[in-house]
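Missing here: one protein chain of the complex. Every other protein chain is in place.
This part shows chain A:
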Amino acid sequence: MTATVLPMTLVDRTEELGEELDRLRSEVIAMRGADDARYIRTVIAVQRGLEAGGRLALAVSLMPPAWCAGTAMLTVAKILENMELGHNVLHGQWDWMGDPAIHSTTWEWDFASPADAWKRTHNHLHHTYTNVVGRDRDLGYTILRMSPEQPWRPVHLLQPLYAALLAPVFEWGIALYDLEADSVVAGRKSVRSFLGEIANLGRKAVRQSAKDYVLFPLLAGPSALPCLLGNLTANGLRNIWAHTVIFCGHFPSDVRTFTEDDIDGESRGQWYLRQIQGSANFGGGFLLHVLSGNLGHQIEHHLFPDLPSNRYDEIAPRVRRLCGKYGVPYVTGPLWRQYLSMWGRVVRHALP
């Protein structure tokens, strides 16, 4: 991790940067309209179509081509559902449409963690305290050590191993993490609400597992086993992909971390600045961005988490120009490089 030292002039101009970003935000809000609505509805239609198609193909997946097609369709459907739909709808990016069917308060997603639990730990804690050691629970998910500010313990020697093992079961890791068991131990959360959340997660876990691992395989009759394997594969690939995208958003080595003192009395401009310094982009084409929920534009997403994701690509060059103008590093690179850089950091901080 490199704690980039900012030129002094930047500190004075932080509020100016904040105002420019505020203006950019207002511009996008004024532009939002029918095209954006059509975009999200198209993604929804494609996602549900792929899911239905994938399920149908897996119902006859004794035939190998049907298994391949079905698993591929279901994998893409689940990825779209989590990344471009679930994550972004739950951020309230589409609440402006006033459509109760596409709204952060009504949406539930095909991911183990219930939407309510996720909205609290992700939208509130992670997006407010981005990369603040001790506050941002996303940072290292409390079990990983990702910065020298975190005390080293011998168990961290194993972190490359368990970071890798987490990938295929990522959704369950997130679901457990969203329960915030450590907060109960620390007395920040009541046992009663903890038990309530466990019950919510349990109910959702039963339905999620029943669908993928019991009901659809049973309906597939003679294709039960390949159908089960197809569903397992789709969930696993989706988990690995989500793990990759999310780890590449905040953990490449040029991304800064912050201390709680850094954010004491933080202004709006300083908050924006921290979001830029605490996030990393990765480049790619339209398809890569859609499949990653536009989180390749992690910097833009962290600056404006409530703007429709389809607009990030459009404002990215302008954000980058602003960063150049104010001398703020804008971390970006191809996905593979960010991925390797992220693993480099995991391995480096496994050691004292």
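Rule of thumb we're sticking to: a residue touches a chain if its C-beta (ideal position, glycine included) is under 8 Å from a C-beta of that chain, and two chains touch if they have at least 3 such contacts; residues count from 1.
Everything that follows uses one rule, which is that contacts and distances are computed from a predicted model.
Only one of "Mutacin ABC transporter, ATP-binding protein MutF family protein", "Phospholipid/cholesterol/gamma-HCH transport system permease protein", "Oxidoreductase" or "Hydrogenase maturation protease" fits the UniProt record of the hidden chain, and that name is "Oxidoreductase". Across A:K204, A:R256, A:R274 or A:H349, the residue that sits in touch with the chain not pictured is A:K204.
For the chain missing from the display, the contacting residue among A:D95, A:E149, A:D262 or A:D313 is A:D95, taking the whole complex into account.
Touching residues on chain A toward the chain that is not drawn are 22, 26, 29, 32-38, 44-45, 48, 52, 55, 91-92, 95-101, 103-105, 108-110, 119-120, 123-124, 127-128, 204, 207-208, 210-211, 215-216, 219, 271, 305-306.
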